[in-house]
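The structure under discussion is supplied below as structure tokens; questions concerning it will follow.
Up next, subunit A:
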Amino acid sequence: MKKRRFWLLGPILALWLALVLAACGDNTATSPITTAVTTTRSATTAVATTANATTTTAPATTATATTAAPTTASATTVAPTTAAVSSSTSAATTAAVTTSSAATTAATGATTAATGGSTATTYPLTLTDDNKRSVTLAKAPARIVSLAPSNTELLFALGLGDRVVGVDNYSNYPAEAAKKEKIGGYSDTNIEKVVSLSPDLVLAAGITSKELLDSLTSRKLTVLVLNPADLAGVAGNMKLLGQVAGVPDKGQTAAADFQKRLETIAAKVKDAKAKPRVFYELDPTLFTVGPGSFIDDMIVKAGGQNIVTDASNPYPQLNQEAVVSKDPEVILLGDDSGGVDTPEKILTRAGWSNISAVKNKRIYPLNADLVNRPGPRAADGVEAIAKALYPDFFK
Partner candidate 1 sequence: MLKINNPNPKSDRATLSHPQPAASSRYAARRLQSAALFSTQRRRWSLIVLSIAGLVVVLIGCVSFGAVPVSLDATFKIIWNHTVGLLWRLPADYTSSQDTIIWQIRLPRLVLASCVGAALAGAGALYQGLFRNPLADPYLVGVAQGAAVGAVTLIVVPLPAFLLFTGAVQLGAFAGAVLTVAIVYNLARVGGEVRNTTLLLAGVAIGSLGAAITTLLTYLHNDKLATIYGWLLGGFNTSGGWDNVGLIAPYLVVGFVMVIPFGRRLNALQMGEEQAAQLGLNVRVVKLVMVVAATLMAAAAVSVSGIIGFVGLVVPHLVRMLTGQDYRLLVPLSILWGAVFMVLTDSVARTILAPAELPVSIITAFVGGPFFIYILRRKKKVQGME
Partner candidate 2 sequence: MTTSKDGEAFLEIRNLQAGYGSRRVLHDLSLSVAPGEMLGVIGPNGCGKSTLVKAVSGVLKPQGGEVFFEGRNLLRLKPHERARLLAVVVQNPSLPSAFTAAELVLLGRTPHLGAFQQEGPHDWQIVQEAMEASDCWEMANRPVGELSGGERQRVLFALALAQQPRFLLLDEPTTFLDINYQVEVMDIAADWLRAAPGRGAIAVLHDLNLAAQYCQRLALLSAGRVLAIGRPQEVITAENIRQAYGAQVLVTPHPVNQLPTTFILPGHTPKIPR
């Protein structure tokens, strides 16, 4: 009898394993970490909560994502979305793995861009955001709350700064943005504060958790998620935001400027004989960026070649041997604000002395605000990377 009961565990375990594997397939970083949290005795509650939130998110998100329907706005056509990737899952994952990179996504080119003409927007306007949510605006937004620095910068770049009534704690650019009302951080957004500002548009980002989105929409707030998967997505967001705010011309101009800057950089580095191999270090335990991540796109656009080519998730942790054997010519440090290793420290790492980047001392810390925010300054980030890769072309 007992034995039979024991065997009942079999199907349960199989089901559980299938769920885990499914979650792994969705985004490999999620499940192992969740498992680790439950098995490592002293994982802190904050981390545990984040990870739990991630797991609970996954099934729910798929449901929301499928509700996206083809929508039309009276004046503009919303570009049909291509890939059906639940980017909010990856967004929640990102919160657990790397907060420093504000906008990250597993979406492989889900870019929603308004492609309409340059005439003024007509309201009510219905469109689809980066999370494939259908969003309807009754009139041009006059009170906007931004939940991420990239969104804040985007708003200011489009000259919408005076419509911004609240920003998150990390919005520090441009200087006026820092003076706006603060609504909290990413995981501790003060919903009461947001509501009290009575915004007619809340701009969320990839970092915004599913729970926060739900709780904002349930309070009848209009929430638009901007979560570009790559640099082209940033330009798309500029056009989209111009459309939404009723300033489509400014959106078009900003997007064109942004594209032009990227083209200028591309033109400068196109004479390079070979693309340098790049290792992008997120933290000292060798978490890095892989294909499918925003930063990978920045590296590519800056004329570099990421040594990570075949990772199963956009933010893999690389084996040290792999770094040594791939012999990067340039090492980029994702954060220059401390807490991670400095170039001097990396020069002294055991076993790294044969790496070209170490031999030639080509280790460059990057301004985290430029590389981690998928906003207008991402172009500056690409330029910073290009300068690090090709110092000769930028003299």
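Candidate entries met the following condition: all candidates are chains of the complex that A comes from, given by their letters.
The definition used in the following text is that contacts are C-beta pairs under 8 Å (C-beta built on N, C-alpha and C of every residue); 3 or more make two chains touch, one makes a residue touch a chain; residues count from 1.
Bear in mind the structure is a predicted one, so any value in this text is a computation, not a measurement.
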Any idea which of 1 or 2 touches subunit A in this complex? 1
Write out the stretch or stretches of subunit A touching candidate 1 in their complex. 32-33, 35-36, 39-47, 96-100, 170, 185-188, 282-287, 308, 311-312, 316-322, 324-327, 337-340, 342, 345, 348-354, 368
